[in-house]
Every structure is written in structure tokens, then in C-alpha cells.
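Note that one protein chain of the assembly has been removed; the remaining protein chains are unaltered in position.
Moving on to chain A:
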Amino acid sequence: MVHATWMILPPAFTFKLEAHRIVSISLGKIYSARGQRGGLKLHKNLLVSLVLRSARQVYLSEPGCPPEPPPAPAGHPEEEPPPRTAAWAAEEPPPPPQDEAGRDCQGPRPRRCCCGENRGGCAGAPPPPHCPRKRSAGERGQAGSPVKKPRREEEEPPPLPPPPSPPCEQEDMETGNVASLISIFGSSFSGLLSKEPKGRRRPPLDGGEAAAGTAPAEAAAEPGQICCDEPVLRTLNPWSTAIVAF
């Protein structure tokens, strides 16, 4: 519900908070949709992703918000379980060569370097708003091939409202473990939006058992490279890879 206290803040800020809230709610829906009976509902998740995109665009387009400090590789993670942090650290090295699918995704590195700077300071051409992702023939041929939500590509993180939590925390959000989402939701929403998502994050597989075995590989990949893990992908629900990290 809209809180009365928002009324006393400057209009631009309240609008941004509303967008922030909607983003949080949307991510929660995407997360919880994974466990529901009958599989992910394509229609609903598409609508949620559209709302997510609109809210995010609003959030990012608002001027005058403080830039995010550069994310530190090692985490911190009061809210994250240690394995994730370690996995995050492993992500830092250059994009893994799992990119065998001929994906023409731009590597996350160029965008990552822009973190913490505003748009103007980003070196290199801004990436396309949509990173076209080709799937390998194997993926494509699969019935019920994973539905991927449009990714939001950006060079820099959304400006954030004063974050009570340490800045690096959001990087952990990009890892494949969705349990982190829960802990973030549980703690504070500000941690959610202060990080710039670089691509999709891969949620754990059903039951999480498969994730345990392949977690390092998945987590080690940048979200942009998630779908390289084909054998695992084939067993996923259509929407199970469709969480867009912010």
C-alpha cells in the first residue's frame, strides 16, 4: 500500500520509490512463480517482466540520484551465505569460454567497468538495450525451450536511495542462488536496486540438488552466460532461467 509518509517527499523521489517497490514486488513474483504447480505461467511472467521493465526504466530515468559506488568483488555478505560469495568472486575473471552457443552477447566486462560512474563516463559504446542471445541448436530444438524474459542491459547501476546495507551486497544477487533473493527481500529493499544487473541470473534447479552440483560453474559465469550450461538447461522448466537480476 502507498504509505502516507511518501507524500512529504519530493514528487520525483516518491515516484522512484514507487518504481522501486514495484520492482521488488515483481522480482518476488518471478521467484515464487518457479515453485508453483503446473510450471511457470508464460503469460503471467511475461506481464510481470513488462512491469518490471517499465518500473526499472522509470527508476533509472529519474535524474538527481546518487551514483552507486563500484561494487566490490568479494562480498559481503551479511545476508548471503558464504558459498555464494565465493562463487561471486569466481565470477570476476573474464567471461568463460562456455560461450559456445555462438551467443553474441556482449561480455559483461565492459558494462561492469562502468559501474559507479554515470552514463557519461562509460567508456565504449553503450551496449544495445537488448543483448540478443542465440541459443544453440540443442536448446532450440528442445520442446518447451526455456522462455527468456527480455533482459535489461545497462551500463550503470540505478542510482539508489541511501542504502543502509553495504554496497557490494548486490553483486551477490547476480549469483544463481535464488535463496539470496529471499534474504534480500527479507532484509531491505534498498539492497535490491542498488546493483546494476548485467543479465539474467540463474535460479537453482528444482529441488536445488542439481544446482549443488553445478553451482560453481553457473555462478562463475556471468549472468549473460547462463544459458551455456545446456545439459542442465534442458531439464529446466521453461521459465526457470528467466529471472532478470537488477
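Going forward, a residue touches a chain if its C-beta (ideal position, glycine included) is under 8 Å from a C-beta of that chain, and two chains touch if they have at least 3 such contacts; residues count from 1.
In this section, contacts and distances are computed from a predicted model.
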- Query: One chain of this complex is not shown here; going by its UniProt record, which of these names is it: "Histidine-containing phosphotransfer protein", "Sorting nexin-2", "Serine/threonine-protein phosphatase 2A 55 kDa regulatory subunit B" or "General transcription factor IIH subunit 3"?
  - Reply: "Serine/threonine-protein phosphatase 2A 55 kDa regulatory subunit B"
- Message: Under the stated touch rule, tell me which residues of chain A contact the chain that is not displayed.
- Response: 1-2, 18-19, 21-22, 25, 29, 37-39, 41-44, 46-47, 50-51, 54-55, 58, 130, 132-135, 143-151, 205-206, 234-238
